[in-house]
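Here the complex is missing a single protein chain, while all its other protein chains stay put.
Right after this comes chain A.
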Amino acid sequence: MKIKILGTGCRKCNKLEENTKRAVAELGVDASIEKVEDIKKIVEYGVMSTPALVVDEEVKFSGRVPKVEEIKKHL
């Protein structure tokens, strides 16, 4: 599974990365996590509020940092 965290490096983006890593660890799935900080690339996902979570090139949510439990549902 390929996970991307979209965000321009704000505090919330780091928080989302942290929560996602925990979700991945708790589920024990095989996943790579990549951060996308280039604003053009972010907008090309149709995302206008950061941070956002992309799993296998599909945007799962944007503009918020959900709990680990909710992130698990998207993986």
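Everything that follows uses one rule, which is that contacts are C-beta pairs under 8 Å (C-beta built on N, C-alpha and C of every residue); 3 or more make two chains touch, one makes a residue touch a chain; residues count from 1.
The definition used in the following text is that contacts and distances are computed from a predicted model.
Hidden chain, UniProt protein name from the list "PadR family transcriptional regulator", "Cell shape-determining protein MreC", "CidA/LrgA family protein" or "Permease": "Permease". Residues of chain A in contact with the chain left out of this view: 8, 10-12, 39-40, 42-50, 58-67, 70, 74.
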